[in-house]
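Omission of a single protein chain aside, the complex is shown with its protein chains in their original locations.
Every chain is named by a letter (A and B) in the order it is written, and numbering of its residues begins at 1.
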Amino acid sequence: MIARIVSGLVPFLGLVLIWVLIWGQVTWLALVTGVALALLVSATFYLPAVRLSGRINLWFGLLFVLRLLGDIVLASLQIAWIAIGPGYKPSNAVIAVPLRTRSDLIMTFTAEAVSLVPGSIVLDIDREASTLYLHALNVKSVEEIPALKQKVLDTERRLIRAAGSADDLARLSEGRVAAAEEEGAS
Amino acid sequence: MSALEWGFDGIGVRDVVTGVLVLVSALMCFAAGVGLLRFPDVLSRLHAATKPQILGVIAIVADVAVSNPSLATITLAVAIVFFQSLTAPVSAHMVGRAAYRTGHFRTDILVTDEFRGHD
Partner (left out) sequence: MIVVVIVAGLLMGAGAIGALVRIIRGPSALDRIIASDVLVATAICAIGAEMAINRHTDTLPVLLGLALFGIVGSISVARFLAARDDT
């Protein structure tokens, strides 16, 4: 019950916050009009409630944002160099990355973060299998693909650590044990 | 203020930061224009387009916030970056999906296509 109220309240408060941010000052007028508009918007454009995991770790959230910023800067410079530099030979790839999470929210945020970093764009999502299909720029050979997939999975791991459910966290550590065993066997 | 105004030869640290961030953003715009002309198909050009949309905007908004540090400026700057980084991937995804579905891309420059057949 509490979880359901909170799940509805978070987008509502987000709308009010955005309104206050746009005005750039916290005044009663901005707050009252913000609440009125948020009520109007959430009544007119009804959305199915997003199920939040009920867990958030601000430290890992901060790490995620910092890492994302670093990735964006690095990848932007790389792509800029590919565009400007001499000897550009087109070579791309469309790859499928099966994610471990079962939460719509984490899947959406992973897709969003992956698309934000230049060089990879999510083309489609298979929600049932929670698989992302993405287009990557400048992939020279098939050997580079596992590293690309690992990057997406790392983004997902950071997100789950920041705001994933206990279920997803458990799936994460299971996956790591399996991977370690596989490595030991080979 | 005094810490920010500190500098040598009459050029403040703030001027240097402003100049560098403007140049980063301008470089991103230039690279995007060149990429649009040089890249061979719709999906590759989409990658060129995301650079000024994200790093260019982040740099320039950070620049405005650095040159006019006040609470109102910073909150508006955060809002701009937030909306831009929320909306840019959505439009990129929509255009990319339309390009894939309508076949507006070259298959001969793909190393692999793990999506074919899942459509």
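One rule holds for everything that comes next: a contact is a pair of C-beta atoms (placed from the backbone, for glycine too) under 8 Å apart; a residue touches a chain by one contact, two chains touch by 3 or more.
Please read all numbers here as calculations on a predicted model, not as lab measurements.
Q: What are the shown chains in contact with the chain that isn't displayed?
A: Answer for the hidden chain's contacts among shown chains: B.
Q: Applying the definition given at the start, please give the residues of chain B touching the unseen chain.
A: 15, 18-19, 21-23, 25-34, 36-37, 42, 45-46, 48-49, 52-53, 56-57, 59-61, 63-64, 66-68, 72-73, 76-77, 79-80, 83-84, 87-88, 90-91, 94-95, 97-99, 101-102, 104
Please note the rule applied: only the chains that are shown with their structure count from here on.
Q: Measure off the straight-line distance from the CA centroid of chain A to the CA centroid of chain B, and report it in whole Å.
A: Centre-to-centre distance between chain A and chain B: 17 Å.
Q: Could you pull out which chain A residues touch chain B in their complex?
A: Chain A residues touching chain B: 18, 21-22, 24-25, 69, 72-73, 76, 79-80, 82-84, 88, 90-96, 111-112, 115-116, 118-119, 121-124, 126, 133, 135, 137, 139-142, 145.
Q: Considering the complex alone, what residue numbers of chain B touch chain A?
A: 27-28, 30-32, 34-35, 38-41, 43-44, 46-48, 50-51, 54-55, 58, 71-73, 75-76, 78-79, 85-86, 88-90, 92-93, 96-97, 100, 106, 109-116, 118-119
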